[in-house]
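Note that this complex is displayed minus one protein chain, with the remaining chains in position.
Naming follows writing order (A and B), and every chain is counted from residue 1.
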Amino acid sequence: MPVTELKFYQTGTFTIGNRLLGEEDRAGQSAANRANSLNCGHRACQGCGEALGARYAIDAAIRASKGQLVVANATGCLEVFSTPYPESSWQIAWMHSLFGNAAAVATGIAAAMKVKGRNDVRVLAQGGDGGTTDIGFACLSGMFERNDDVLYVCYDNEGYMNTGVQRSSATPPAARTATTPAMGVEPGNRFGQGKSIPLIAMAHQIPFVATASVANLRDLEDKIERATLMRGARYVHVHVPCPLGWGSEPSDTIKVARLAVETGLFPLFEAEFGALSGHTAIRRRVPVEDYLRLQKRFAHLFRPVVDVARIAHIQAIADHNIERFDLLN
Amino acid sequence: MQKPFATTLDPGSSLTNHTGTWRTERPVYVDRLPPCNNACAAGENIQGWLYDAEGGDYRRAWGTLVVENPMPAIMGRICYHPCESSCNRGQLDTAVNIHAVERFLGDEAIRQGWAFEAAPSNGEHVLIIGSGPSGLSAAYHLRRLGHRVTLCEAQPALGGMMRYAIPKYRLPRNILDAEIDRIVAMGVHIRLNTRIDDPVSEMKQSGCDAVYLAVGAQLAQRAYIPAGDAKRILDALSLLRAMEGDEPPRLGRRVLVYGGGNTALDAARTAKRLGATEAIVVYRRTREVMPAHDSEVREAEDEGVQFRWLSTIKKEEGTTFTVEKMKLDEKGFPQPTGELETIDADALVLALGQNVDLEFLKDIEGLGIEKGSVVVDSQMMTGSPGVFAGGDMVPSERSATTSIGHGKKAARHIDGWLRGKAWAPPARHPLASFDRLNTWYYSDAPKSVQPVLDEARRLSTFDEVSSGLDPSTALFEARRCLSCGNCFECDNCYGVCPDNAVIKLGAGSRFKFNYEYCKGCGLCAAECPCGAIEMIQEQA
Partner (left out) sequence: MLRQIEGSRAVAESVALCRPEVICAYPITPQTHIVEGLGEMVKSGQLKGCDFINVESEFAALSVAIGSSAAGARSYTATASQGLLYMAEAVYNASGLGLPIVMTIGNRAIGAPINIWNDHSDSMSMRDAGWLQLHAETNQEAADLHIQAFKLAEELSLPVMVCMDGFILTHAYERVDVPTQQQVDAFLPPFAPRQVLDPAAPLSIGAMVGPEAFMEVRYLDHQKQSQALELIPELSREFRDAFGRDSGGLLRGYRATDADTLVVAMGSVNGTIQETVDQLRAEGMKIGSVSLCSYRPFPAEALRRALGCASEIVVVEKCVAVGMGGILSMEIRNALSGLPLTVSTVVAGLGGRAITQKALRAVFQRAQFGQLQPLTFLGLNENVVSRELERQRDRRHSGPPAENILRDLRSPVCP
């Protein structure tokens, strides 16, 4: 007699762990002995997506590299909240040099490891979107182009948050920042600007490029772990909401990130040697309005009147992503 | 190595920075009352035994289940499972198939021969009158509490309505017997074929200290129908009771059943199995307001039972029954239209409800009767000290499940009364409502389809209509439970805290917050799938 096939556990794979799952089926973050590479006592704001994303990513890299990891960090929130004298939150070999040179510093570290025969050590560079897409872009591109043995992780919170929420080339259209105020005929950030570093990274034909989100931990860990074990230049772009800069509730950080994925505004995909090799399908598609409404940086799209045209424009961007990356399948 | 001053720092040294001082709200772990538990008239800890079943430990799950209800194999079959109607998962996809898992656990217990622990006899002696679900439940719980129990039953076998009113195709008798035997095996003294006419005297004579009245409602309600041949008219209870005898009643080819409750459907479906080519349920209102459960109606329809809505039976002349069309008034009450029709039928089964036989209670001093039911206080005690009553005798919804709940509740109050220390039920947690869940984290898992016997086989025999889950489907079904309001150790809070301020205590021990570092962002509460974390204001 036909019985519906047993497909899912109680919580499927969407929770971080589950007492019913074997250790190997849980997210790395569920482990009681996880690295906590970014320790308690850091000074990130409440509900900081970047703090969360960084711990997720670095813990995953630590796991994959069996602890043999060195990290170079660009200037930015992550650096400032983690290492103000006299306390560091990092429990790993970590270095901060400048805002725009994390990729190059990592290249140097990787070179040193190479000449010293430390093939076991993996080198990771990390920075925010400002340090990656703008000021650090030349070094990043150089590192890519040379195929240096570095995994670069960008925590994209779509603006210069450390300096007080200014526009970066990762700021989305319509978003209000301190330098794109919500006034005038085109309030907020202009449409038709900005760049996609993941796509630019792909153009360098590097071994691995991926996007990830703090809302999808398993996907993020999988990508970081695989990327950590590859050789050559690798890039993972992690979407990390900033409650302060986005004007979202600290408790909504993961929800907002999830909606960015589910609307199609932040597509999750990966590429090898310049060619798309996979994507993470949208599970429950929602209109962009659901995402925008949670964030004060988009408040001008809804008050005093609903800006139907601009919301439709943003929806069109989401729809384009969905089509381009085949996100519904 | 002399590290440079200030620019190089020791790893992890930020532990000295206690960010907990930033907090204006703090998360706390809470336990909430799952809606299934809330809805269960037998007071089962449904989520609790599903939790055990999720791990595949059916023995443990059964153990948890029978703390509240000793008859899961029966309940899994005959309960109309209000737990499933209130199940939060119903708002997500479909409710967890709770009754099927319950039945699986009950059947598994029978298969494996799991027995109740022998209880010490350190208490008093209690007389129970009536061995239906309420009496059996009370007997079981009183034995667990250490009391001696004498159970009197007027009929030649235990089980009450479960045996004499529920057809075999819904409750196979081997299952019924197995669960009753397990209760009896706890050391319950049984007196069959014993009708008690004076409960208080009997209590004193048999040296008992309290009595629990649980005789049910067994008098079929009659309706006045002018009849030419009264032998064509019988009541549903008699029909169903006769099914337990050696000679099945003969009803004929065309049978009318008058009434709209579950008993009416049982009668109609029984009639079909007895060979009627047509079984027609005549009901004065509409399907929407019919008291019978929808699943019963559907199964009856599947088996070819017909319905005549908005109809009353006016008279019988031989095989001709006159039916009057009704219409609903503005308040939804049926009103006669004067429009008459006739239907030919070989028999009419009346299923118009049951009344309590109050005759044997007349000599009990202080025992109050109201609207045909026995009055009891909040402790299930009648106006006569030491005389308790429950089940269909007292005002409440009449169902086996409610009766089992009454039996348990009465047993606990009897115990408290006997020991001179009133039993106080534990405080109830606030309800775990759907809006508190973060359903993103639950997979979309359809209810596993209970395999059903094919139509042909169903109609020709009294074999059970629904078959049970197998271990894998039972496990799957149990794992569809959302664990509303109670931590199930999914690790989300532990994982999503940006400040590592959640401490994982290990399997079965859940988590605790590290308030030294928790900044009170609330991510843990927002991302808890089951709503087991609450944010509360910090006090200055």
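The working rule: a contact is a pair of C-beta atoms (placed from the backbone, for glycine too) under 8 Å apart; a residue touches a chain by one contact, two chains touch by 3 or more.
From a predicted model like this one, the values you see are computed outputs, not experimental measurements.
Peer 1: Specify the residue from the set A:Gln68, A:Gln166, A:Thr179 or A:Gln205 that touches the hidden chain.
Peer 2: Hidden-chain contact among the options goes to A:Gln68.
Peer 1: Looking beyond the chains shown, say which of A:Cys40, A:Val121 or A:Val288 touches the absent one.
Peer 2: A:Val121
Peer 1: Looking at the full complex, which residue from A:Thr15, A:Gln29 or A:Thr107 touches the chain that isn't shown here?
Peer 2: Answering carefully, the residue with contact to the hidden chain is A:Thr107.
Peer 1: Even though one chain is hidden, which residues of chain A still touch it in the full complex?
Peer 2: 67-70, 72-73, 79-80, 82-86, 88, 90-98, 100-101, 104-116, 121, 138-139, 141-142, 145-146, 148
Peer 1: Would you write out the residues of chain B that touch the absent chain, in ascending order?
Peer 2: Listed in rising order, the touching residues are 1-11.
Rule of thumb we're sticking to: only the chains that are shown with their structure count from here on.
Peer 1: Report, in whole Å, the distance between the mean C-alpha point of chain A and the mean C-alpha point of chain B.
Peer 2: Here the centre of chain B sits 50 Å away from the centre of chain A.
Peer 1: What residues on chain A touch chain B, complex-wise?
Peer 2: Answer in residue numbers: 1-4, 6-20, 26-27, 29-30, 32, 36, 38-44, 46-49, 51-52, 55, 82-83, 85-92, 94, 217, 243, 249-255, 258, 284.
Peer 1: Contact residues on chain B for chain A in the complex?
Peer 2: Residues 6-7, 9-19, 22, 54-55, 440-449, 451-452, 467, 470, 472-473, 475-476, 478-483, 488-492, 494-496, 498-501, 504, 506-508, 514, 516-517, 519-523, 525-527, 529, 535 of chain B touch chain A in their complex.
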